[in-house]
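Missing here is one protein chain; the remaining ones are kept as they sit in the complex.
And then subunit A:
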Amino acid sequence: MNDVPPFAMTGGRVRLDGREVLRGVDLRVGAGDRVALLGPNGAGKSTLVKALLGLLPLSEGRTEIYGAPPSRFRDWKRVGYVPQRLPMGGGVPATVREVVASGRVARQSRWRPSSAADRAAVDRALEAVGLADRARDSAHLLSGGQQQRVLIARALAGEPEVFVMDEPTAGVDAASQAALAATLGSLAAQGRTVVLVAHGLGPMEDLITRTIHLDHGRILREETAMRKSA
């Protein structure tokens, strides 16, 4: 079972509005890998992440999540997705706890109310990102960095095996950077798989096992980090 990689893309191409944004990407993310996708704006990093998750269709090539094409993949509780930001929507508020608790939905039955295990997982997630004291506040009134932590906590609450994070560090304050690095550290200790999009790595550098540099929708180069001490 372990040799089925969380993500495998071969020759992946994506067209958006007639423009080719991803131009033939081969990428395999193995279990326990912690991959950083780096590159300038418009390099195709977010597009690649969305294509890996099946949120954007490929115009050519194929991609699989744990061996299945995204449209036929069913075991979504193994995957946690952290988007770039918390959309405002129509402006109906939601508390930090409500947003984080919604990360449990893949593990819950429609017919049962939230269990003690659900609540405990939400508590742990809030604790992990240092927002336990803000649980009852409106998520949209937090700072950008804190909102980012809310989104990470939502993914953590679902206890997935793979974390896919789209620019978790963009415009984030120092406290949130530290919280993110700490979270990544504990994910690394648990052997979870991480794919993250970033401009630079900063304090996370030691926790990343592979960096992939993208530009103009192609992989420029790939580096496997030399572990200083494993």
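The working rule: a residue touches a chain if its C-beta (ideal position, glycine included) is under 8 Å from a C-beta of that chain, and two chains touch if they have at least 3 such contacts; residues count from 1.
Everything that follows uses one rule, which is that contacts and distances are computed from a predicted model.
The subunit not displayed here is recorded in UniProt as "High-affinity zinc uptake system membrane protein ZnuB", chosen from "Alpha/beta fold hydrolase", "Putative CoA-substrate-specific enzyme activase", "High-affinity zinc uptake system membrane protein ZnuB" or "Purine hydroxylase delta subunit apoprotein". Touching the missing chain, out of A:Glu98, A:Asp123, A:Glu161 or A:Asp215, is residue A:Glu98. Checked against the full complex, the candidates A:Val4, A:Ala68, A:Ala175 or A:Leu220 give a single residue touching the omitted chain, namely A:Ala175. Touch with the hidden chain on the side of subunit A covers residues 50, 53-55, 74-77, 79-81, 83, 86-87, 89-95, 97-99, 102-103, 105-106, 108, 110-111, 136-138, 141, 154, 158, 164, 174-175, 178.
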